[in-house]
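Below is one structure, written out as structure tokens; the observations come after it.
For this view, one protein chain was removed and the others were kept in their places.
Going in written order, the chains are labelled A and B, and every chain counts its residues from 1.
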Amino acid sequence: MEKKNNLRAWLYLAPLLILMAVFTFYPLINAFIVSSYKGYLPLSGTADEIDFFYNFGVILKNPLFKKAVINTFIIAGVSVPVSILLSLLIAVSLKSIPKLKGFFQTIYFLPYVTNTIAIGMAFAFMFHEDYGVINLILGWFGISPVNWLGGTASYAAQMIALLILTIWNGLAFKILVFTSGLENIDKQYYDAAKIDSASKWTVFKRITVPLLSPLILYISITSVIGALKAYNSVVGLFGDVKLGAQNNSMITIVAFVYQYKDGYTDKGYISYAAAASIILFFITAVISILQTVVSKKRVHY
Amino acid sequence: MADIYVSNVKAYKAKKIASNVLLYAFLVIVALTILLPFYWMILSSLKSTVQIEQVPPILLMAPSDWKITNYTDLFVLVQSGQRAGEPLFPFFTYMKNTVVVSIITTIGTTITTVLAAFAFARLNFKGRDILFAILLGTMMVPGEIFILTNFVTVYRLGWYSISNQTYLDVLLAMTIPFMTSVFYIFYLRQTFKQIPNELYYAAKVDGTTDFKYLLKVMIPIALPTIITIIILNSMGAWSAYIWPALISCKDEYRLVSNGLRGAFTDTSTGRTDYGQQMAASVLVTLPLLILFFAFRKQIMRGVSRSGIKG
Partner (left out) sequence: MEIKMANLTKIFISKDKKEVHAVDHVDLVIPSGKLIGLLGPSGCGKSTTLYLIAGLLRQTEGEIYFGEEEMSETPPEKRGIGLVFQNYALYPHMTVRENILFPLENLKVEKEEAKKRTFEMAKLVGLEEMLDRKPKELSGGQQQRVAIARALVKTPRVLLLDEPLSNLDARLRLQTREEIKRIQRETKITTVFVTHDQEEAMSISDEIVVMKDGIIQQMGEPQEVYDKPTNLFVAKFLGNPQINVFDGEIKNKEILIENMFVGKRDLPDQKVFIGVRPEGFIIDQENKSSFHFKVDLVETIGRDTTLIFDMQDDSINILDKKTFKAIIDAGFRIKAGDVVHFNIKPEKMHLFDINGTIL
């Protein structure tokens, strides 16, 4: 009976496991193997020699990779906290207007159902120095036009534009999740806080955030992982060739990996890509573990 | 002590009104910020070339001034060059490709997900928990690690060939690797687990097979979750960018995202036709928005649940 049960279960799992074996587990293992080859040619499967550190050394010495890591860290480090704080504030504000909540929520959700490339292009045009709406609005406040994305745009300007797009894009999901998270908090705590004469800010800081902390932790981990993989928004704003106002000025780790995408016929290229993607994997893993450990002390359940 | 309670009701009311005004102002400004890109995209797509390059930009336009030439131009056939005879932006071809890929992937994903979720939720077998943990672990791995090896795999399977790639090859390459989702398995397994065990035992006593039980009992009960999975999954193909670009050897095999970027910039002059670009962006965004408004409740419920449970 036990045996039969086992067999039956594997039968149900077969379609999944076969596909994953080929397209998930094999490439995962292969990435590690390939990253240890020197002069590897994927199509013929030949390599010059095995050297575990060679490709990592090449990548880590590459100034473009350094730039990609810095850009990626800035994107994750700014967009995640800002968007989490903003979406929390929005979710809490929505809570106090039950009647219009659904309406606003629907609007706020729209960025979730867009095509990142299409909306990235719309942003690119919004940030256009002469024809864009952003500089028009800034003009109302007496700020002179900024060159956001043009050929001579400053690093800060490009980065700000990219961050705004990233935050705009990520708000929808977080607002929705935090709103439902708030609905699950027992209303009695808020009644009790009123009786205890807590101000709105105190309620937010001392009641809402702690009670929501498991969810905030979860969302911040997934957001950091997502932000570390930033790519589509860069392509939307700058195109997949230039990757920045100046060539590669906004390159990210993922974009760095992808620049080897047409190099499958070139010797060793794919090993560089593998090494870079493994580094990304480790960064992701380390940051999420760190986040979990650090927050364990502050999360209350 | 008691004097801290003596309340100045008027001051309190004024403060309350002020804070309400602030609250609405905040929410409205956020809403406008969210809507602005959509507005700008649509408005720009309705401007003429002259209007679009006007400084300062036009922010409001009467409907009578709207022009649809940007849209019609997208479908004008290219006169010469590599793509002669095709529309400037072959939207319908891309749409068709995207829809086909989306449907095939979704069917495949749904099947593997339902079967696996059932096994994990209901069947006892050796190594179940370890296997499930390993699967969950793969969610942490960035997809970029897989992509180049997968490309080589697809090449070896004969689905990629610069000279004679067929439509079927492209479809296989774009769909087969994406027919699994650990996240949906996790999500559906939760729903399956909530179905009481008693039903399963009752069915067993009646001599119902597992598969029949899955079809006749579990799937109907879990249908809302499955529909959510179908909807969320079918939206995925719209955003797929890098893989379809990598795998399709001919322009006419690409998906909407790929066609969008890169077009509309005249390679010789470097000038971009923003009006056409925005019109194409509107066309690409529209199907998703229509889908969203048709299934608004389900999509929002599904997304929020997926966020909270995960």
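The definition used in the following text is that a contact is a pair of C-beta atoms (placed from the backbone, for glycine too) under 8 Å apart; a residue touches a chain by one contact, two chains touch by 3 or more.
Keep in mind the model is a prediction, meaning the values are calculated, not measured.
Among A:Leu43, A:Leu85, A:Leu100 or A:Ala192, only A:Ala192 touches the chain left out of the display.
The residue touching the chain not shown here, chosen from A:Leu162, A:Leu176, A:Leu211 or A:Ala275, is A:Leu211. The chain not shown here touches chain A at positions 186, 188-189, 191-192, 194-199, 202, 206-207, 210-211, 213, 300-301. Those residues of chain B that touch the chain absent from the view are 1-2, 4-5, 7, 9, 12-13.
Criterion: only the chains that are shown with their structure count from here on.
Look at where the CA atoms of chain A average out and do the same for chain B: the two points lie 15 Å apart. Those residues of chain A whose C-beta lies close enough to touch chain B in the complex are 5-6, 8-10, 12-13, 15-16, 19-20, 22-28, 30-31, 34, 42-43, 86, 89-90, 93-94, 96-97, 104-119, 121-123, 125-126, 128, 130-133, 136, 139, 168, 171, 173, 176-177, 179-181, 184, 200, 215, 218-219, 222, 225, 228-229, 231-232, 235-236, 239-241, 254, 257-258, 260-261, 264, 270, 273-274, 277-278, 280-281, 284-285, 288. Of all residues in chain B, those touching chain A in their complex are 19, 23-24, 26-27, 30-31, 33-38, 40-41, 44, 52-57, 59, 111-113, 115-116, 118-119, 123-126, 128, 131, 135, 138, 140-153, 155, 176-177, 179-180, 185, 210, 235, 238-239, 241-242, 245-246, 256-257, 260-262, 265, 274, 277-278, 280-282, 284-285, 288-289, 291-292, 296, 299-300, 303-305, 307-308, 310.
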